[in-house]
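Every protein chain of the complex appears in place save one, which is left out.
Entry: chain A
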Amino acid sequence: MEEKVCTMQDLGPGDMIERTFSGKSIIICRSDQGIYAFLNRCPHQGALLSKGKIGGSPAATKNPGEYCFQREGEILRCPWHGREFDITDGGNTLTPDRSKLKEFMIKIEGEDVIVSTERKKSKAAQA
């Protein structure tokens, strides 16, 4: 199943919008690199991710006390407990805990953003 959910004009880098696909609430997120679709439900306790925020995050570092903020527009934080999900990496969390968002395939035709039922595998799952 495929469905047009929005156009590229509907959101810029760092934005997120909520749409319905196949009867389910989903979010479309855009970074500088691409556009992504996820189920609008946090895998932790089920918060609506559309109420969260896309931003950046301090990079992992070997030096306690060092904050290196990066990846602006690529990290989605849940509105409840604030867990961080990498939208450019299949919705994997930034911790080693293996939980991830449910991602949908997406393709762009002209200006149209089209979502399909098939779920992408995360990089970790493909490896």
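Please note the rule applied: a residue touches a chain if its C-beta (ideal position, glycine included) is under 8 Å from a C-beta of that chain, and two chains touch if they have at least 3 such contacts; residues count from 1.
Here, contacts and distances are computed from a predicted model.
The complex includes a chain that is not drawn, and of the options "Spermidine/putrescine transport system permease protein", "Putative TIM-barrel fold metal-dependent hydrolase", "Electron transfer flavoprotein subunit beta" or "ABC transporter ATP-binding protein" the UniProt name matching it is "Putative TIM-barrel fold metal-dependent hydrolase". The chain omitted from view is touched by exactly one of A:V5, A:A37, A:C78 or A:L101, namely A:C78. Per the touch definition above, the residue from A:I17, A:L48 or A:I114 contacting the chain not shown is A:L48. Where chain A meets the omitted chain, the residues involved are 44-48, 51-53, 77-82.
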